[in-house]
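Just one protein chain is left out here, and the rest sit where they should.
On to subunit A.
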Amino acid sequence: MLILTCPYCGVTGEETEFAAGGEAHLKRFGPGSSDAEFESYLFARKNEKGVTFERWRHANGCGKWFHAARCTVTLEVFGTYKAQVTEPPKEILAAIRKRRPGWEPAA
């Protein structure tokens, strides 16, 4: 069971109040992209064992989408952050490194 804090309404709620939205920070490839790029955007996911970045929605709450950084092995949540970014903010990366020294984001 994950405990997530919504960065919009500030509620710290348990997993069932939220809806998972899959891997975060995907680069979108649409019209004009190559077949390989589009296929990768549509289907290929890192499916990380360990630190992962995901999209979540506060579905049974304020309704907003946001991001969460967590560990898929221990279910530890390193932090949540707003949706209007294309990569994890510095303080989230710092929070992850504090708990996972030497960790580097996957390319």
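What we mean here is this: contacts are C-beta pairs under 8 Å (C-beta built on N, C-alpha and C of every residue); 3 or more make two chains touch, one makes a residue touch a chain; residues count from 1.
Just so we're on the same page, contacts and distances are computed from a predicted model.
The chain that is not shown carries the UniProt protein name "Sarcosine oxidase, gamma subunit family", picked from "Carbon-monoxide dehydrogenase small subunit", "Indolepyruvate oxidoreductase subunit beta", "Sarcosine oxidase, gamma subunit family" or "Monosaccharide ABC transporter ATP-binding protein, CUT2 family". Panel shows subunit A; residues 8-11, 13-14, 16-17, 59-64 of it touch the chain omitted from the view.
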